[in-house]
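Right after this comes chain A.
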Amino acid sequence: MNPWALYALSGVALFSVGLVGLFSHQHVVKRILASNITGSGVLLVLVALARRMSSGPPDPVPHALVLTGIVVSVSSTALGVALARRMARLQAEATHLPEHEPRSDGEGP
Partner candidate 1 sequence: MTNTWLPLSVLLSSLLPGLIIFLLAEEQRRTRTLLNLLAAVTKLVLTGVMAWGVYQGRQYETRLTFFPKADLVLRADSFSLLFITLSAVLWFVTTIYAVGYLEGTDHRSRFFGFFSLCVASTMGIALAGNLLTFFLFYEMLTLSTYPLVIHRGTPEALRAGNVYLRYTLTGATLLLAGVALLYSLAGAVEFTERGALSAVAAHRTELIVAFVLLIGGLGVKTALVPLHGWLPVAMVAPAPVSALLHAVAVVKAGAFGITRIIYDVYGVYLVHDLGVMQPLAMVAAVTILYGSVRALQQGDLKKRLAYSTVSQVAYIVLGVSIFGTASTIGGLVHLVHQGVMKITLFFCAGNYAEELHVHRVSELRGVGRRMPLTTAAFTVGALGMIGIPPVAGFITKWYLGIGALEAHQPWLVVVLLTSSLLNAGYFLPIVYSAWFQAPREEWKPSPRRWEIGLLLLLPTVATAVLSLAAGLFAGAELSPLGWTRLLTEREFRP
Partner candidate 2 sequence: MTDVLLDGCLALCLPLLAWLVLRTESLSQAVVLFVAFGLLSALGWARLDAPDIALVEAAVGTGLTGALLMHTLSWTEETPPDVRARARRRPWALLATAALTLLLGWAVLALPADSPGLGPEVEARREDSGVKHPVTAVLLNFRGYDTLLEIAVLLVAALGARAVNPRSERASSDAAKDPLTGELFRMMTPALLLVAGYLVWVGDHGPGGAFQAGAILAGGGVVAILTSRMGTPRMSSLRVRWALLTGPLLFIGVGVAPLLSGRRLLELPEKLAGTLIFIVEMALTVTIAMVLLMFFPGTRPSRAGRGGER
């Protein structure tokens, strides 16, 4: 049996684990990891679809899509991580030096 169905199912499983994980965790880093896992799940399904013909070269279009997909998921992860890091630092500073740094009120202007 051509292994693509196995990998496609594994991709779908990854997608489900990631998606459910994303909505059931609160910690930012965990949610970023979950979104990465969801992303690789989808990409695994795409590449598995490319390899359905057991003979001859695989279908290049899904490969190109996956390349774009990886770059997009890396950029969103990097942006998420940068935001998380900055927030962690602001919160850390706020707890260390509460006196002379006014807490910005809940509602941003």
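FYI, a residue touches a chain if its C-beta (ideal position, glycine included) is under 8 Å from a C-beta of that chain, and two chains touch if they have at least 3 such contacts; residues count from 1.
Criterion applied: all candidates are chains of the complex that A comes from, given by their letters.
Please read all numbers here as calculations on a predicted model, not as lab measurements.
Q: Out of the numbered options 1 or 2, which touches chain A in the complex?
A: Selected candidate, touching chain A: 2.
Q: Per the contact definition, I'd like the list of chain A residues that touch candidate 2 in the complex.
A: On the chain A side, the touching residues are 1-10, 12-21, 24-27, 29-30, 32-34, 36-37, 40-41, 43-45, 47-53, 56-68, 70-79, 81-86, 88-89, 92-93, 96-97, 100-101.
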